[in-house]
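The block underneath contains the structure these notes are about, expressed in structure tokens.
A single protein chain has been omitted; all remaining protein chains appear in their positions.
As written, the chains take the letters A, B, C, D, E, F and G, and residue 1 is the first residue of each chain.
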Amino acid sequence: MARLAKLPFADLGFARVDHHRSLRAGFPEVVFCQGKRPEHVVAIFSELLSHGSAALGTRASQEHADAVQRALPQIHYHVSSRLLMSPRPAIVAPRPGPVLVVCAGTSDLPVADEAALTAEFLGCHVERLCDVGVAGIHRLLAAEAQLRAARIIVAVAGMEGALPSAVAGLSGRPVIAVPTSVGYGASFSGLAALLGMLSSCASGVTVVNIDNGFGAGYAAALTLRSATTAPLEQTRSPES
Amino acid sequence: MARLAKLPFADLGFARVDHHRSLRAGFPEVVFCQGKRPEHVVAIFSELLSHGSAALGTRASQEHADAVQRALPQIHYHVSSRLLMSPRPAIVAPRPGPVLVVCAGTSDLPVADEAALTAEFLGCHVERLCDVGVAGIHRLLAAEAQLRAARIIVAVAGMEGALPSAVAGLSGRPVIAVPTSVGYGASFSGLAALLGMLSSCASGVTVVNIDNGFGAGYAAALTLRSATTAPLEQTRSPES
Amino acid sequence: MARLAKLPFADLGFARVDHHRSLRAGFPEVVFCQGKRPEHVVAIFSELLSHGSAALGTRASQEHADAVQRALPQIHYHVSSRLLMSPRPAIVAPRPGPVLVVCAGTSDLPVADEAALTAEFLGCHVERLCDVGVAGIHRLLAAEAQLRAARIIVAVAGMEGALPSAVAGLSGRPVIAVPTSVGYGASFSGLAALLGMLSSCASGVTVVNIDNGFGAGYAAALTLRSATTAPLEQTRSPES
Amino acid sequence: MARLAKLPFADLGFARVDHHRSLRAGFPEVVFCQGKRPEHVVAIFSELLSHGSAALGTRASQEHADAVQRALPQIHYHVSSRLLMSPRPAIVAPRPGPVLVVCAGTSDLPVADEAALTAEFLGCHVERLCDVGVAGIHRLLAAEAQLRAARIIVAVAGMEGALPSAVAGLSGRPVIAVPTSVGYGASFSGLAALLGMLSSCASGVTVVNIDNGFGAGYAAALTLRSATTAPLEQTRSPES
Amino acid sequence: MARLAKLPFADLGFARVDHHRSLRAGFPEVVFCQGKRPEHVVAIFSELLSHGSAALGTRASQEHADAVQRALPQIHYHVSSRLLMSPRPAIVAPRPGPVLVVCAGTSDLPVADEAALTAEFLGCHVERLCDVGVAGIHRLLAAEAQLRAARIIVAVAGMEGALPSAVAGLSGRPVIAVPTSVGYGASFSGLAALLGMLSSCASGVTVVNIDNGFGAGYAAALTLRSATTAPLEQTRSPES
Amino acid sequence: MARLAKLPFADLGFARVDHHRSLRAGFPEVVFCQGKRPEHVVAIFSELLSHGSAALGTRASQEHADAVQRALPQIHYHVSSRLLMSPRPAIVAPRPGPVLVVCAGTSDLPVADEAALTAEFLGCHVERLCDVGVAGIHRLLAAEAQLRAARIIVAVAGMEGALPSAVAGLSGRPVIAVPTSVGYGASFSGLAALLGMLSSCASGVTVVNIDNGFGAGYAAALTLRSATTAPLEQTRSPES
Amino acid sequence: MARLAKLPFADLGFARVDHHRSLRAGFPEVVFCQGKRPEHVVAIFSELLSHGSAALGTRASQEHADAVQRALPQIHYHVSSRLLMSPRPAIVAPRPGPVLVVCAGTSDLPVADEAALTAEFLGCHVERLCDVGVAGIHRLLAAEAQLRAARIIVAVAGMEGALPSAVAGLSGRPVIAVPTSVGYGASFSGLAALLGMLSSCASGVTVVNIDNGFGAGYAAALTLRSATTAPLEQTRSPES
Partner (left out) sequence: MARLAKLPFADLGFARVDHHRSLRAGFPEVVFCQGKRPEHVVAIFSELLSHGSAALGTRASQEHADAVQRALPQIHYHVSSRLLMSPRPAIVAPRPGPVLVVCAGTSDLPVADEAALTAEFLGCHVERLCDVGVAGIHRLLAAEAQLRAARIIVAVAGMEGALPSAVAGLSGRPVIAVPTSVGYGASFSGLAALLGMLSSCASGVTVVNIDNGFGAGYAAALTLRSATTAPLEQTRSPES
């Protein structure tokens, strides 16, 4: 009851923490750490955990992680993906999925990690496939069965970003494309891959921001949940 | 049997028509008409219909439509969305959805039409909501229940393209964002909306190309089908 | 008399310091510190203070601040906003305002600080509202009364920069929009927010440079002063 | 009472017409005509006028104007500025202002017209100054008294867009800068002027979209009204 | 002897026609027609043919073609590729090749035509493969033998431009990639394909300008000739 | 005397015509016609000629020319360069120069015409050299003596814009580089040439706007006059 | 036999190493090191060398090199070009070529090194020519004989990137152009050179990514091999 009384959010001065979203959507609050002072990140995580919410921090630096873990040792930090994760509640079966996270090259791994860990954190069954860029198309063809068995696919690629087009054609599955900043020169820090994915000749491809593995993993998980669970009961909106 | 013998595609010289995709994915072949000569579009539609495939033509000019309808009077042309559509087979209940197509302003209607008609053509239950841009946020709030009842939302907006962020936050649903070229000056033919949607502060938003209503409608329909139907039985791949 | 004799400016060789502006406009001289050598910044502040002018330094590094404070201990340095401020004269009541400084996320705080401190330095009554981005629109709606009570609003946002559109619609007040470089990838260091704000579908929005909190605070204060005070008596122009 | 009952907006299907805004803000509803079908523009104007609202249409083509005037002969069309204007109610004295609209060259006149007519439509006292670009600075200096007597200045310029910087320095007044698409080559349809104005070395300059004379005129009028009138009584918000 | 006396070029005032190049390189002079006045194009072709040189005109409009053919009926105009071609001398066997011209979609045909006709005009054996974009990768795989049998491949694609990467990987052959302006929105008139091809993850890919079928066909032919013929005897340079 | 009384300019309402500049600089007033209404151009020319000033109109359309010549038959219109020119006063010997206008290809002729005619209109001795692009470097080398004899060189080129670098190196003379919009695709309407010229590895190159033949011709003439004539007697400035 | 059994690739989890390519194309596998963790690079090199494949690592940092050489001391690291190279097998005569690597300035040397070393690693006879930019065209002319004797030319240049146009014209040979990031300001990290090379007025020029010396060297070597060796016997494709 105390928690409901504080709805719709707690005003920390520098942040308005939304406990309501977790109730409403069943998903944790997400904290974009980049550009925030470490003490602010600590305070937001503390507020969320004190109300029993799960919390996910994205783009957290080592400095953010150190500050958070000093105050909240139960938070886990994953270095490659830069994710801060609160302990996850036990999963109630069955997990939706599989979400298949595919990446074009080994250099794309940190972004693919971010996507896969996010979808897992949100309760999905996740599979991985690595180093299947279109320049060696037989490596992708060898995984055709796995591609076609996925419910939804996250395709991560830098450079020319051609992987999602090939994956969408081969799998017949919806593909969330993640351009990465892998490359140099005319790849313009991921712009080439981004424009290529947006211009994809394949149907069923949607795109997120450059290096936004989190966004792809979140959208994949939300999509599966939204499509397959019973309609949300109409909660009282904060405006009423 | 004759049809299977021609797999995986019919080579018309200027085009390789893929009857296989329709079999495999359960979705019609899509013909990108822009830049094609009218006689080529006619030939491709003829080849598809002669094999009983459904067919959808996008970005068809009036000249394309005239040529196709002269040869194939059963094809329907929708002027605003520039879609060419073969007759749809009777829908087997229940239709997946609702897919909610939301647009920011009246000028965005042609793109919203393209998205809505595409999703309907692919068998979905589609709802519409028009002129709910963020500058008059109470118009969007008045539709909160409808937003939260959707399975997946297509949000269409030009200018600053802020609609998908607000919609994602209000609905808790996955949002496919479609930037439009509505605007002038610093909107750079849809670039401002595109970059804004990619940079959205809301989780659960994915993006398609500028003015690509078709792509959003297709992805929405494919996503619902992929998430909710039984796994595809592993068809014989064309390479084996 | 000695001061008037030096009109219209003092030529330091590397800078022409304008005592005249302060007389004419009632506002202090502003020193853009970035790219200037610390000893030059010190000399300019010294020249200004020796004539009794107030002075505001923007984009000052810690190195600038150290040099200035060594020579002029009465100058205050605000770390987050990077402002150097001379002691302010006592304010003669009533202060114009309220100027309401709104920001979308916690990462936008340094820019919001710069705007708010500038407007206060120039004599305005300033209020603050933080972390009210459009993805959680109910957080903004909860502050509707405060929005509508402002005389002028400074809206600070990075990423897709949608906040000013929503604020302008809700408040019916003029909004000075400040894009920030918060974000990554397709936000292109604030370009996405900048283009979005320029393309805003809401009327009454004007825009300043990326991260230019100073510019927004100054324009807000100058606007209130210009609109509400008696016409300036026609001072003798420097050309006459 | 009937009008209040229809609050907050009338849903025409393709548009949600906001009578509420006019009540709330005292300003007319604005219709962005570009990209809208003429019959839609007619219907929106009809809906607005049937409720006694004033209405302003921007970026209206001759085709829009013809359709609207056929149905609503009382609507005036101004060719150069492409504005559609409903009859204005009699002005209650005194008019706020002066708003001074300054333009750099004769080719900038259509945009300056749009700004000046908009501010006048919204009840301001407007003055004009034309062809005072910085390449002939004595032409601008000759108007220094007029510049300094303005409450707010709209400065319109294409090419390098240097006018607002010079005007802001000379006048000590807030300047709303409007870049125009006048120029060629490296002016990139107004981009050079836009970037220049955003990067202005003068304090007190804010910027609107390229060729957005309407936006500047509206912001000028809204600013004067907001700064000088008594606080709005808190109207019942549509969400309550 | 008279011809040699006029070396190194004939000065027509508006053009300096290089008979020398044809002698030196064994290839015809190429006339870039776009932006030239028809009478100038006629005069250049006349000068070239009067000396027995072969001549190729690129980007010729119908107006150019009409003017040239009126004066020089032996010149052939190919509408789709916009090439003007003088009669070709009989080919001395064997023709180098095969040059394989591959294109992603039917809309890319005009550019593929330009590449193929150019290489044929320069004496190569040319093969064609059409509509093998990466979204239907089995259509490309079906042609693997033909890909691997080519000496050099020209790969033409718009949209995301992923074809050259897949072709290079499958064929093990050098690929000259031609981005086309096919697409819309974020394809930015071929920019997406161009950047993608330059950023290709496949080795052995080089790129020419957007829609530059001529450049690719010329480079392919020149490469085969340069690699396989005996070294050129050192001709007297024009400077000596 | 009457003329002096009207100094510093005549205010036509839509334009402030500067007779002073002609007196002060010895050069005619220049009218940028693009975007101006024909009647405005006529009025400005009439005002200038009524005071005996020479006048030059740039970027004049045929419609501008027709309107001007109807009112002022003595004005000459040059179609290719789009210049409107008043009769020139007899030249007093000796003419400064030579100004050498060099262009890379025949398609660059209109811009080269604009540069050459402007410099001649301003009294210079002008020479021309056409179709000497760097791809046929011996055509340029053949003119080395002419290059080295020039006082100043205007180098006009589109596409990659390499001509000014080669010309500066060969001639040892100052080069004003004019990028043209000749080209397609990655030449981005002259951007490639512009960036190339700005990045030139040769010393002594300065650059004007894309297609700005006028600007180059004017700067060349002004430079020769400024460098070689006696210092201007200090005229009374308009501000004093 | 064991090696064939592992075809088509070895899956290391984070990478799928393609031994097949080396067999099929006769060229070594190439490892793009940038963005990969050192231990991953070590593992890939180890896998390749354990199967007797040659291996080439590009864009390797000193940290990559240290890790690789600790495990595999036979690998050579070339600092300037950042290449990691396995020992090369003895060359069977005759070497194809000459490949001539030309660079515009001394600052372009690291990229020229990368091109030359790559082509040599792939078995070509390579020659070098340095500091022959177009601003001192006689330095290039002095090497005309060497230019004309090459089979294929790699032309490396930053700033305005004009070298390939001049080289192509002088040599009559195919030119692979490599833009470098040498320059500042409007060279935009190689963009000026890239656009210039793509827009080259010379025929026979193809382009690779900015600073991609490896890509140019590889394409040159592959082209010579493909053009001059007997057709590859049709190997069993991995899909059959």
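Convention: a residue touches a chain if its C-beta (ideal position, glycine included) is under 8 Å from a C-beta of that chain, and two chains touch if they have at least 3 such contacts.
Note that this is a predicted model, so its numbers are computed, not measured.
Touch with the chain omitted from the figure is made, among D:Pro98, D:Pro174 or D:Gly196, by D:Gly196.
By the touch definition given at the top, subunit C reaches the unshown chain through residues 8-9, 13-16, 18, 20-21, 32, 34-36, 40, 44, 59, 179, 181, 189-190, 194, 209-212, 237-239. Hidden from this view is one chain, which touches subunit D at 104-105, 133-137, 141, 158-162, 165-166, 168-170, 183, 185-188, 191-203. Of the residues in subunit F, those that touch the hidden partner chain are 21, 24-25, 27, 30, 32, 96, 141, 144-145, 148-149, 151-152, 172-174, 176, 194, 198-199, 201, 203-210, 214-216, 218-219, 222-224, 226-228, 231-232, 234, 237, 239.
Rule of thumb we're sticking to: only the chains that are shown with their structure count from here on.
The contact pattern of A-B recurs in E-G, the pair among F-G, E-G or A-C where over half of the contact pairs coincide by residue number. Across A-C and C-D, it is C-D that has more C-beta pairs touching. Mean C-alpha positions place subunit D and subunit E at a centre distance of 52 Å.
Centre-to-centre, using mean CA coordinates, subunit D is 58 Å away from subunit G. Taking each chain's centre as the average of its CA atoms, subunit B and subunit C sit 46 Å apart. Within subunit E, contacts with two or more other chains are made by residues 21, 32, 105, 136, 141, 185-187, 194, 198-199, 201, 203, 209-210, 237, 239.
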